[in-house]
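Got a structure for you, questions after.
Of the protein chains in this complex, one is absent; all others appear in place.
Naming follows writing order (A and B), and every chain is counted from residue 1.
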Amino acid sequence: MNLEKMKESFNKWKSDYDKKKAASKFRQKKFMSVSSYEPEPLYTPLDLEGFDYFEKLGIPGDYPFTRGVHNTLYRERLWTMRQFAGFGTARQSNERYKYLLKNGQTGLSVAFHLPTLMGLDSDNPLSRGEIGKDGVAIDTLADMEILFDGIPLDKVSTSMTINAPAAILLAMYIAVAKKQGVAPEKLSGTIQNDILKEYIAQKTFIFPPEPSIKLIVDTIEYCSKHLPAWNTISISGYHIRESGATALQELAFTLIDGRTYVEAAIARGLDVNDFASRLSFFFNSHNDFFEEVAKFRAARRIWAKLMKEKFGASNQRAQLMRFHTQTAGCSLTANQIENNIVRVTIQALAAVMGGTQSLHTNSMDEALALPTEKAVRIALRTQQIIANESGAANVIDPLGGSYYVEKLTDEMEKGVWNYFDQIDRMGGVLAAIDKGFFQSEIADASFRYQREIERNDRVIVGVNSYCDANAEKGGGELLKIDEKVEREQVAALTEVKKKRDADKVKASLERLKNDAKSGANVMYALIDCVEAYASLGEMCDIFREVYGVYEEPPMF
Amino acid sequence: MSEKIKVLIAKPGLDGHDRGAKVVARAFRDAGFEVIYTGLRQTPEQIVNAAIEEDVDAIGVSILSGAHNHCFSEIMNLLKHNQVDDIMVFGGGIIPDDDVAYLKSIGVAEIFGPGTPTDDTVKFLKANVRKGNE
Partner (left out) sequence: MSFDASLLGRFLRGEKRACARIISIVEDRRRGYEEYIEALQPHVGSAYVVGITGPPGVGKSTLINKLAAEFLASGANIGVIAVDPSSPFTGGAVLGDRIRIGEIGMNPKFYFRSLSSRGSLGGLSEAAVDIIRVLDAFKKEVILVETVGTGQNEVDVMRACDTTVVVTMPGTGDDVQAQKAGILEIGNIFVINKSDRDGVERTLRELQSMLMMNPLNEKYETPIILAKSNIGEGISAIKEAVDRHRAYLESSGWLSVKRSERNIRAFRNLVNSKLIEEIGLRLSQHNDYGRLEEEVKSGALSPHRASIQIMEYIKGKILHHSAE
């Protein structure tokens, strides 16, 4: 390409563009991404001067994996269609899982209700009003058995969104599989198990940071030995984004959390070439199509560099980043909810073009309630249409080489390293959490975003523009959780507590306490506890006693 | 000295999603209100106690976990029981229209769902808060 000619052409275009901009009114004052990033109107080869294909991109499946982690990607196997689901009792969720599997979903993803996330049993007074409302109620192994009744755990992989009590739910899953006759080595799936983002964004923390990280390393260590196909952690940016972060913040904070976990596992003496291949990630996919694609590509490149250069990982599987994506819940509107189907489609397409390994698409009614069967079916069909009708799945990294996307990927990467420096100067992730750094960055970003909407600098269709007072407000039919779920669950728990062997429970909880106190790996004691039908609350109370309870710094 | 509108912003129940509550808190501050933020995971008793001690004009309840019917009714009952039901109660979060109707029937003044401009909430409070001058 003739560089001089390019420069001349570009400058001519630029001066013409600037003239037009000064003379007429463009349709918006600013053109910004969802993250308030302002791209140029045009990208050309000039933006990629000196671009080294092998340094920046590589072949898919090769370091630095910018273009993807497989060299066949979706031609060999589509991403896993994994819809997050769970509500009411284990029986009700079991039915929803069977419905989803029947409709072509290829993996399960379990949503637990808030009491479970917070380590509380359904009969705890703090759980009143919350039972089964936003996830499935799981108190003991008995509930888990019902949840997976008729679902072969050697054939279906399961992702469980659980953090503070993740080790406990993993123990329950292993115990259910055991009862089904499935050996631990056959189990495939993920526990989210990412406590750092809880302190930053989702706030379902229980114990303080240091013991929580210890629990995470316990699970990593245990799975290294017994569950080689299990993803021990899903290092998450989704929630960070949902709480108001920009795409760059989502990326930077997630990656630095990941780095912290790797450091902790290495400190325990674990081999990075072994455990790192079972770390996985979880990202958000929001409305700005190109920003998201760039983010996914930058993520892979940065992680690969980190693993290879900082941690010396030589095994390719330990260098490459696999991730699950969920379309952005915070982008859904409560007005004209059919529009959300369109938003989800764009977001899902970005995830596919970004090379995700598995994908959850939100349902249109989720700004109002948990999804109905019809809404979730449409969400699943969205993925299936993209996979089969759009051609997006037929070429690996189809946007690779786009001047815009490559430039944006580079910018994201730079921004991430800057954030790393800033956080390191503060003393690292735990120190930054303590200082409220992440929380204040996020609060600032979310406030700015809201202001942009209210000043009409940012258009949200159906919310501050194209509104229609006559449009049906909300969905006709919404999912309602029956109040009797609470009564049923509490009754079921009481039954389990009556029927179980009280001595066995007591002994197993004692063992758990001793192991926790001595610093031993608690997974073994937990499996004993769950098999004795100790309840989640009972086990978490032991941890609360030994590890203490976390209080977040007051921060706006 | 002019009397500021004083609002308690509360997160009841186990829900940890505080993005909306914090954005609204800032918007209120920018509008000149005095906001007391309770922090996460408050019981209805703690919320009402705080409202009384701080002598607030209104309580804003943010709840996204589906437990709104239970939480709001507990709060309304406690306000009545403590004879402070002149404090206005409003809310936001993930609350379907049917439930909004129920909540209004038990005395909740307004629910501001996802997408509500913060200015609307500010205007509503300015128009409807009764300054309890004794």
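Please note the rule applied: contacts are C-beta pairs under 8 Å (C-beta built on N, C-alpha and C of every residue); 3 or more make two chains touch, one makes a residue touch a chain.
These numbers were taken from a predicted model, which means no experiment stands behind them.
K.L.:
Pick out which of B:A50, B:I94 or B:I111 touches the chain that's been left out of the picture.
P.N.:
B:A50
K.L.:
So one chain is hidden, and I want to know which residue out of A:R91, A:K435, A:K480 or A:K504 touches that hidden chain in the complete assembly.
P.N.:
Here the residue in touch with the unshown chain is A:K435.
K.L.:
What residue numbers in chain B mark contact with the hidden partner chain?
P.N.:
Looking at chain B, the ones touching the missing chain are residues 1-4, 6, 25-26, 28-39, 45-46, 49-50, 52-55, 82-84, 132-134.
K.L.:
Spell out the interface residues on chain A facing the chain that's missing from view.
P.N.:
Residues 435-436, 548, 551-556 of chain A touch the chain absent from view.
Definition applied: only the chains that are shown with their structure count from here on.
K.L.:
Which residues of chain B touch chain A in the complex?
P.N.:
Going by the criterion above, the answer is residues 13-19, 22-23, 25-27, 37, 39-41, 43, 65-67, 69-71, 74, 94, 96-98, 113-115, 117-119.
K.L.:
Any idea which chain A residues touch chain B in the complex?
P.N.:
114-115, 117-118, 120, 126-130, 133-134, 198, 202-204, 242-244, 330, 332-335, 367-370, 442-443, 446-447, 450, 453-454, 460, 462-464, 473-474, 478, 481, 552, 554, 556
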